[in-house]
Every structure is written in C-alpha cells, then in structure tokens.
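Here the complex is missing one protein chain, while the rest keep their positions.
Think of it as A, B, C and D in the order they're written, each chain with its own count starting at 1.
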C-alpha cells in the first residue's frame, strides 16, 4: 500500500486516501492510469554513437549500463507496480525514492542519496482544446553514468531532447550524463514560460473585457486565474530551493560545467516566480477594478433613478393636489384655483419651473 | 498546580487559568478527562520477537528496559497525575518535559535533554459525524533504547504501526528505536493530509455553492474555513522548525538512516504548509467572490427598480395632470385637452412613446 | 531632564516631550506617579534561610550583598528620582540602564553590560472592572549574586514567586540567582496568556454577536480589538529577540540550567506571537464578515423596496389612467372604458394579473 | 553638474533632473537655497576648555585640527558650491561623499572611507504653524579628531548639544570625538519620536472624528496620514542598517564605549519603525472603519426610504383606485363601493390596517 499525498491542482475526485501510518517507501501508484502499458525506452550514447532500444525486460539494460557510455532510460506510465519494482531493484533505489515516484502529488524537491541524485518536479502543459493547464509529475534519477526518468503520460515532452541527442557533435552528446539531466530539467522549466504566457494572455483578455462590457463571466475568469496562480506558485516555489541545492551539492555526480547551466535554470525559475508574483498583484488589481466598475455602474443606476424620481415626484404631488375633490361650492376657500382664468396654465408653468430648478440642481452637482 | 497554556482550536469554555507565577514543571492535566483510566501498553521487540504487555505498575517495565531489545511504551490518557508522575520519575524526565506533556495547548516543538529527545505535536483527525476537526496533543520521548509516547484520548491512531511492528523482518523491527519515533511522527503528519483533504473539499463545495445560489449560509462556511485555516497553520508551522532541529541535532539518539526519513517528514510538512498557504489565498478569493456576487445581485435589484420606476413615474405624472379638476368652464385655458376629440388616445400614445423612449435608453445603456 | 519615549498603548494625554538633544542617561520618570512612595523590599535567601527586609536607606542592603547568599531587591514606584539615584549609584548601573528604567515606553530588550545583564519588558494585566488592558514596564537587573527589579505600580504581580521562595527546598531556593531572574521573566510572559485569553474571548463574543443581530457597537469592538492586537504585538515581538539573546549570551551570569528554562520562555513567547498573528487574521475575517453581513442586509432592504415599488407603481399608473378627466361627451374616443359594463372589474382583474406576473417574476429570480 | 536624487516627501515642484550619465561626485546643490549665506561654526574643546569660532575661510580651522583637542565644524546651508568645495578639499573628502552631501534626497546610510566615516540621515521637525512635517538632510563626517556636519537650513536643531558641550566635566567634553557624532545622531533620532507623537495624535483625532460625525474631510486626513506614514517609513528604515553597520564597523574611529551608545540609538530606531508599522495597521483599520460607517449610514438611509415608500405606495394605490372615474351609471359593477354607506371609512380603515401590518413587518425585521 502506498501513501497518497495531496495533489490539489485537479478538481477531479481523488482516489481515497490510504490509512495514515502505513510504511514509507511502499509502492503503489495513486493517480489514474494514463497509458495503456508502461513504455521503457533506452538511449545509449557517447560522442560517436547513439543506440536506441525499446525495453521489455529491465535486464536488457545491464550491458549498456556496464559499458562506459552514457545511458538514458525513460519510463512512461506509472501504474504497473511490478514492472516499476523490477526497475527499482535493478537500480537499487532507496525506498523513499520509490515512494516519491509513484505518489504523484509531490512538491518539487532534490535529494541526494549515496549512489544517485533524485529530482522530482511538475511539468505543466496547456492544452488548447480544453483551455486548461494539465500537469504531471516528472521524476529524474541521476546516477554515475545513467539518467533514469519517469513520467505519467505518454506525451512526447522530451522529443526535442531526442532530436538534439541524435545530432553528432552536439553538446548533449559531448558532455557527461549530468548535462542530460540538466537538459531534462531545463525543458520542464521552459514549459513554465508557456504556462505563464497563457496566464498572461488571460489577464490581458480579462483586462480588455473589463473596459468593454463587464459581463458576469469575467468574475468567474478572475477567480479561476486567481486559483490557477495560487496553485502554480505553490508547485514551483520549492523548485528554486531544489535547484539551488543541486548547484551547491558537493557530489561528483554533477560537474562544474553543468552547475553553470543549472545556475541558468535557477535564474529562469526565479524569473517565473517573480512573474507569478506580479501576476498575482495584477489579478488582485483586476478584481479591485471589477468591483470599482460595478460600483460605478451602481452609482449611475442610482443617479438615473434619483433624477427621474426627484423631478417627477413633486410634480405628481402638485397634480395630485389639483385632483382633489374639495367642493368649491361648500366654501370659497375650497380650491378656488380651479375656477381661475389662468389656473391650469399657471399650474403647468409652476411644474415646469420646478422641473427646471431640479435639473439645474443636478447640473450643479454634476449628476447630469 | 500546573500552568495552563492557550489551546485556541476549541471554542469550548476553557478551564480557568491558573495564576501566573507558579513554578514551571508542576504537573496537572489542563484538558478534559477523555479516557476512563490511563492505559499503559508496552511493546518490547527486536528483529526476532515482539512482546506486548498491558502495564499497571510502571515497575513492570524495568526488565524490558534493561535488556538490550527495543521498547515502546504508549500511554493513553493524561488525567491521572499520580500514575503519570510514577512514569516520569521512573524515566527521570526533566520537569519541563513533564509540564509540556500535560499542558495540552503546546505548540509543536522538539527539545533535546541529556538523556532523551522530546517531541510534542498535535494530531488532527476529522470526525465525519460532527463534521469538524478534532485535535489532541501527542508527546514522544525518544531515549537510548525506548520510545515513550503519550496521547490524550484512547483513539487507535497508531494501530497501523502496531500492525507493521508485528511483521517479522519489517523495517520497524530491524531499525533501531529512533525509526519507531520517526514512524510515529510520520503517522501524525500523514493525518494532516487527510485534514487538508477535508478543508480542500469544503473549499470546493463553497466554490460550487457560490456559482449556484449564494445562500447566506455560505458566509458562515467561508468564515469557518478561514478560522480553521488560520488555526491549523498556527499549529503546524512551528513543527517545521522542530523536525529541522531534529535532523540537524548532533545527538547519537537519532541515526543517520533515520535522519534521511525525517527529511522526508520535513518535506511533507513543508508541503502541508504550502498547501495551507494556497488554501488561505483561495479562501480570501472566495470571500471576494462572495462579495462581488452580492454586489452583482444588488446591482440587478437596483436596475429592476430603476427601470420600472423610471418608466412609470413620468407616465403616472401625465395621468395625474389630466386627473386635475381645473374647471373648463371658468376659462378656455383650463384643460382644453379634456374636451378635444382625440385627447384621450393622444395622451395614451404620448405615454406609450415615453415608455418606448425609456426602454430604448435602457437598451442603449445595456441595462436590459 | 529625562528623554521621553513613546508609549502608545494608552490614549491618555501624554506628558509633554522634553526637547530632543538632552544627554542620554539623564534620569527623570516620564509616567504618572502610581504609588504613594517608592517601596524597596529586600529578600536575602539561600537553601537554608530567607530574610525579608523593608528598605528605607539603600545602604542597609550592603551586608546582604556582600555575603555569599542570593539577594533580590524589588522596587515599586519610579517617581522619586533621588531615591532611585541612590540605588543606581549603589549598584553602579550604567547611565543607559538608568534612563531605560524610568523612560517607561521602552520596547522589550536585553542588554549585557560589564557587571550585569539588563532586561526591560512590559507586564500586561487585564482589569475586569475597567474591561481594558493595563500595562506597566518591568525592569530586571541580574548581577553576580543579586537581582534588582523595578515596577511602576504597587500591584502584587510577583506574589506567587514570593510564595515559592518561602518554600524550603524549592527550586527557587536551590538554584543560583539567575533562576530567580528567569522566574520573574516567566511570570510576566505567563500574564500574556491571560491577556490572550481575554482577546480570544472578545473575538468569540464579537463572532457570536455578528451571527445574532449585528448592532453597530460591534464595529467599535472590532476596531478596538484590532488596535489592541496591533499594539500588543508591537510590545511583545522584540521580546523574542531579547530572550534569544539571553540564551546565546556567553556571560557567566546565566547558568546552563537556566538557559534551558529560558528556552522554555522563548517557546512561550513564540506561541504568544503566533497566537496574536492568528488573532489578527481572525479579526480581519470578522471585519470582512461584518461588511458582508451589512451588504446582505442592504440587499434585503433593497429587495423589499424593489418588490413593493415594482408591483404597485404600474398598478397606480393604471389607476391614474382611469382617474383622468377626459370628457366622454366631447368624443367617443375619450375614455370609453369608463362607460362599459365590465370596465371596473376588468381593470381590477388587469391589475391583479400584473401583480401576479410580477410576483412570479420575483419568484423566478429567487427574490421571494 | 550634480545628479539629482528623488526626494518624495515634498510635493513642491522639484528642480528639473540633470541628465543621467553625468559623472558621480560632481558637486551642485539640488535643493532650494534655505539660508542667506553658508555659516560655518567651529567648536574646539577638550576636558578643560572650549573655543568657539565663526569661520569665514576654512584655512582658519587648520591650527585647531592640528592640535590634539577635539574639533566640531558645523555647516549650515548647502547652496554655495565654492565654499563647500574649499571645505571638502581641505578635509580631502571622497567625491561620493561630496555628491551625497549636496544631493539632499539621499536615503539614510553609513559608509566607511579610509580616513573617515560618513553618515547621512534625515531630520524631521513638525512645524506647528503649517501643520506639516518638515524634513532636511543632515550629513555627518567623523574623522580621527574632528566631526564635520552639514545641514540645509539655519534652524538650531543642535542647540541642546551646544549647551551640553559648554558644561565642563560633561560626558561630551570627556569622551572622544565619536561621542559627539553619536550625540548628533541621537538628537536626530529623538526628533523622530516627536514626529511619531504628531502622527499618533492625528490618528486619535481621526478616530474620535469617526465616532462623532464622519464628515468627508476625515477621508482626506486618513489619506494624508497614510501617505505621511508610507514616506516616513521609507526615510527611516534604511537607518537601522546604517547604525547597525556603524556598531559592527571594525574601524578605530568609533570607540567601544560609543558603540554601546549607538546600540541604544539602534534600539530607538527599531522602536520608531515598530511604532510606524503599528500606525500603518491602525490607519488601515481607520479606513476600514470609515467605510463601514459609510455603509452603515447608507443602510440607514435606504431603510428610511424603504419604510416610507413601502408603507405609502400601496396606500396611494388604493386611493388611486377610488379616484378612478368609471361611470357607476353605466353598470352596477362600476365602482359600487363609491355609493355604499360605509365605503369611505372602510377604505380608510383598510389603509390603516395595511400601514399597521407593514409597520409590524418592519418591527419584526428589526428595521424600526
């Protein structure tokens, strides 16, 4: 039984949590099966050659790992516990690594073990069809002459790296295997910029919408961006510390040259985080703007009501006065106006004067 | 007389505070008695055997502690001061440890003493019946070859650990006793994820409720989540530093292997804290959303009032004009319209025109 | 002339500030005289005896200080500069200590001088009669074999310590004099928990009030709690650093054993600060709740107005129509309805239909 | 050409900025000339004597600087570049110091150069006539046996120091010249407490105003305090680091005794900053209170409108019904009520009943 961690970016119903208190390092995938079958690909390369192999039994990898060339083993799909266990025991991975690979709600981290360095981080991709962020967990194990990587889906996130690997004389081929690990990390971080672009575009659309009509749907979108921003931040912030730890790590597994490149990744992560922070401010500003717009509209509605009501209510009252039925015959004081020669025009003029006065009053108050 | 600390998660009336200035390390339970009787269980184990004993007199433990095997003594219930005192003097615990065990409003901490390491932390469980978080204090004393743990209630939080202890060859049986202390800490932290799940579910329910009808009860629920989040954060944040201190502690009581596992607990706590932070942001966002929804509704109400009033008030005024009783016989200027052939239809048409003009005006303003 | 610092918790009119630029270390009490006469009490004790003395001339203390036993001199009242000066010169206190003792708006701090350690902190007590926090400054000077303490009022804050001192074999009697200094600090910090309890109770009362009637007084109380919280935080936060400095201080004046106890005080202060922070969040939440409640009420008021006005304004208009005086004799088109057989009932039915339609409309909008 | 920095506390039109890219250390005063003529005063003193001299040519200072006594040269007015240049070249000041002295928008800092320590900070004084904060820049250069200080205006900020200097046997006369530098810094910081007092008084006045009538002017005052607080904080925060740097500075120019006094200044600055922070919270709280008060008033206004309108609109409708002119002679169904015996009283009673019912409804809703 594996212990499930919390993966909050999805609102899909999560699998029921296992009982707390189970042993750490127990291995069971907690996500939804996302591939038909676990696919294991091996790439063995050095400056002069590159071999590619689709692996069915992990033992097939042994000759490649035992020779001095660099080896990359990439695993797609995490549901087949048996197969994964065979890989882990083959590489002699620490139980905590095993647990982290299949518990796909991990926050990003970097941990050193005796024989390897372990990275876990989150890949964000924006699917244009569903108009929403998709995220999956990427785990990378960097050993002395191999990189072992895991992803949940069978999407080709790392296709560009394969392309670059196939170029003879490229940096990927020349540098030691830690450069490959860097390239994988860099690819994931590069995807963050696309996610940022999408969030930025949404913010601009909301902003434009606010100054146009201010329909109610904007409120939903502001809230959604706000939630996405909060969760995106949460998933990326710890990565800064993880990469920083990798840069300062005294282990031989990472060469000085690669550290230089990792510093670049580190800068990019800081840039992503800074941009997220300013987006967060901007979304708050958008919400304030929405509320201010709403208040402005309410104000305008109230002004219209007040102007119309304030002008006509007194006039209607005057009309009501002269609609009373006091009997002029009973007393000379009973509504003598009704029988005067200029009574009606005078009353109309009185009404007009009141209306004009009111309009002047509103003009002066700048309500008109 | 024990000194009472503040336990703010409960809104139940607290026991009256003792006078400040009493001696530290004085021992008296400040909570409500939660078990019939203090239950002491002893588990003595090594790789080859496990003995279980229900202890009535603490002296029964002496032979188990003096042999080289590992021993876990677990105490449920904190109200029987005499019994607890016998345990403490048996283990020679520092007065400050004694005070912290029974003052159940402690914030989480880890402290090293000459002969032991002391952890205090808070267990959160979500009771489905009462729909609320229940919390109790867990204290763990890690000695050279024993673990001594205390809890307030008789709930079986640590049942899974007992199950794992009973498995021959399991890590709990093989590793030294500090691994057991780790397992207890890990179990408590694992429960935080369940509590987080519950808070997350509540947030999603509120969110759904906001976009449906927005009944007033939502306001209570938003406020309750906000309070729960604030208090949960307060109870967990200091744990980060406590576990970190345990990892860096130079004492021999914690082995390097266990430090590796504690690092994992540390990561989980960070993850819990980060998730709490994003929940906090999301609850604030929910409140803003609630307010915006309210303003939107108010706006709609005002528009309906304004439209109806603005259309009918002028019409009523016109009707009022022709309801005046100026005497046509007294003057040809007194309401001659009343005697014209098309007077009535013309006035109706005038009214209709005004209404249509108003409706156009509102259409143009996009109020309709 | 002493320099006055700012003491913002009181809203009483402060004494006029002295001109800036006066010499530091000049001695004049800036507060209001709070006792009739400065009271100096001396307690000389060791494991075997305790002597108590009411001191009028500070020279009476000399024999007690010169013998090896521990001595506590406690001063109540700060207005008699001459008397204080005699004490200070007797103990050879640094001018900055002298200034800090009488300038009672100090923020908490700990400072080491050659011959002593100086603590200044603020005691908070909640007076049940006036329903408000009272605060006064406590200064503690820890020398090699004496503790010298000052307070502004003659309240018996430290009575429990005297009680414990009188118990032969108690820790206070056994441990060196720095343990007494710790006990004084601990007593002050323990009072913070009572103050916290009071603030917490007020928050709960406001919360209950909000869900009951929401009278205007709540706004005052929310604001008052908010101000109290802000000022309480300000007065306590620096204490954390002060106690931390005392723990790490290399001086011999504080023994390792007492450092252990100071660590406990440190933990309590952190707990007070954390609780203040969560109270601050909760008060903000309460204010938001108040505003939301207000908006909800306004919404309800507007709905009632809108429903009534929207139903009756059109009906009144119809009644107005048939109240017009167009002369039916002047034209067959002038209000022929008035002379129809079913005119009046038909108009009433029309009105009823309009009212029912409106009510249905409001039902559909869930305003009713 | 000097480069102008930004001085945001004044809203007066600033001098046009010089083009960026000019050489650092170029010397030209950027403020408004505030004195007729640059006044240079020299005070040469030691324990036994004090000489005072009004300097016209800086060369007059040479004998005083070359003798071993302590010398303080104080300059009032910064507009006369030639005179200032002669002083700077006389003291061989670094170009960056020269630039900072005349660019009067500096934020506070402390910098060490080979032959001196340079302080720049801001003096705040509250002018009672104009009811606003006035600020000017104070620069202090501490050399081996001299202090050189600059201020913009000819106000007598440092008069109390002169008074203390004239007292034989005073600390200022006995201690080395760095104590004088400390005294100048302390005087400036002491003025911050007066400024704080003024802000605090304004906050209390606003608070009192809020609970009295809530006139619109309060909004201006809240905003002004908010702006003043923001700018005051900005001008003082960096001073903390500057003084801290001075305390830790290894230079011989500051003696250990003076470091002790600087630590006191440091504590005062922290206290000023903490108080500013709590003022900031309180001003935010005041603004929230203002808004809540406003909402409460709006609510009350709306209730009055709603109550009056809701009671009278239905009554007016009923009156409107019986004001219709349906011809009773045309049909027995046309308004037969008009001819009944009790028709009028019955209609009045009906109206009264409706009014009473409405009032009961509002009572129940607690609107009355």
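Just so it is clear, a residue touches a chain if its C-beta (ideal position, glycine included) is under 8 Å from a C-beta of that chain, and two chains touch if they have at least 3 such contacts.
Bear in mind that the values here come from a model prediction, so they are computed numbers and not experimental data.
Participant: Among A:77, A:320 or A:343, which residue is in contact with the omitted chain in the full complex?
Facilitator: Candidates A:77, A:320 or A:343; residue touching the omitted chain: A:320.
Participant: Kindly state which of the options D:53, D:231 or D:359 is in contact with the chain not pictured.
Facilitator: Going through D:53, D:231 or D:359 one by one, D:231 is the residue touching the chain not shown.
Participant: I need the residue numbers on chain A that touch the omitted chain, in ascending order.
Facilitator: Within chain A, the residues that touch the unshown chain are 157-161, 164, 170-172, 183, 186-187, 190-191, 193-194, 196-197, 200, 204, 211, 260-261, 263-264, 267-268, 270-271, 274-275, 277-278, 281-282, 285, 288-289, 291-293, 295-296, 298-299, 302-303, 305-306, 309-310, 313-314, 316-317, 320-321, 323-327, 330-331, 333-335, 366-367.
Participant: Could you please point out the chain D residues that touch the chain left off the display?
Facilitator: Given the touch definition above, chain D has residues 3-6, 8, 11, 14, 17, 19-25, 94-96, 106-107, 109, 111, 213, 216, 219-220, 223, 226-227, 230-231, 233-234, 237-238, 287, 290-291, 294-295, 297-298, 301-302, 304-305, 308-309, 312-313, 315-316, 319-320, 322-325, 328, 335, 337-345, 347-348 touching the missing chain.
Definition applied: only the chains that are shown with their structure count from here on.
Participant: Would you kindly state whether over half or under half of the residue numbers at the chain B/chain C interface are used by both copies, giving same or different?
Facilitator: At the contact between chain B and chain C, which are copies of one sequence, the residues are largely different (under half shared).
Participant: Upon optimal superposition of chain A on chain B over Cα atoms, what rotation angle is obtained, reported to the nearest 5 degrees?
Facilitator: 70
Participant: Would you kindly tell me how far, in whole Å, the mean C-alpha position of chain D lies from that of chain A?
Facilitator: Centre separation, chain A to chain D: 40 Å.
Participant: For chain A, write out the residues touching at least two other chains, lowest number first.
Facilitator: If we look for residues of chain A contacting two or more partner chains, we find 323.
Participant: Specify the contact topology among the chains shown, as one of line, ring, star, complete or other.
Facilitator: line
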